[in-house]
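What you see is the complex with one protein chain gone and the rest in place.
For chain A:
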Amino acid sequence: MGNLLGRNTQPSRVTEQDKAVLQLKQQRDKLKQYQKKITFQLEKERCLTKLLLKDGRKEKALLLLKKRRYQDQLLDKTENQISNLERMIQDIEFMQIEMTVIEGLKVGNDCLKSMHKIMSIEDVERILDETQESIEYQRQIDEMLAGALTQEDEDAVLAELHAITQGEDIAFPEVPTEPIPEVPEAARAQPERRGAKNKPDREMLAA
C-alpha cells in the first residue's frame, strides 16, 4: 500500500538491485530463524539426553546424540549459507557504490570538459599577456610616483650596499699597514688597483 502511495507522488526510488538485496536478506532472515530453531532444539535435546542417561536408557541417549550430531552439521551448513548470502548482499551493495562513484566521475569529467570549452588556450595566452602588460604599466606608474629613483640610482644604491658589506671584511687587515713607514712597491700598487672599490670604505672610516 505504501508503495502505491509512493508511486503516486513521485517515482519510486527503489531500484531493481534494492529488490534483489531485499530478497537475499529475506532468505538470510529465514535461515537465521531456522538457525534459532535448531539451536533451541539442540539445547532441549541436550537436557533430554542427560535425563535419559540418568534414567539409564543408554541406547535412547545414544540415538539422540546421533541426531544432535546431524543437527550440528546442519547448523554449520546454515552458517555457511548465511555467510554466502551476506557476501552476495555486500557485493551488490558495493557494486552500487561503485556505480555512484563512476557516475560522479562522469559528472566531474563533463564539467571539466565544458569548462575547458569556455577557456581556450589562446584566451589564456592573451589574458596572461595583458596581465603582464598591466604589471609593467603599473610598475612604470609606481616609479613615477616614487619619483626620484631611476635605474642608475638603484644601481648606485646597490653598489654602495655592496661596498659597505665588503668594507667590513677589509677594514681589519688595513689597520696594521699604517704604522709601518716603508711601504713596499707591490703593496702600494695594490690599493691603487682597488681604489675604486675602496673609496667608499675610506669615506666610511673617516665618518
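As a convention for this text, contacts are C-beta pairs under 8 Å (C-beta built on N, C-alpha and C of every residue); 3 or more make two chains touch, one makes a residue touch a chain; residues count from 1.
The rule is short, and it goes like this: contacts and distances are computed from a predicted model.
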### Query
For the complex's missing chain, which UniProt name, "Peptidase S26 domain-containing protein", "Vacuolar protein-sorting-associated protein 25", "GPI transamidase component PIG-S" or "RBR-type E3 ubiquitin transferase"?
"Vacuolar protein-sorting-associated protein 25"
### Task
Using the touch definition up top, pick the residue from A:V14, A:L63 or A:I141 that touches the left-out chain.
A:V14
### Message
Give me the chain A residues in contact with the hidden chain, please.
### Response
2-3, 5-6, 12-14, 18-19, 21-23, 25-26, 29, 33, 93
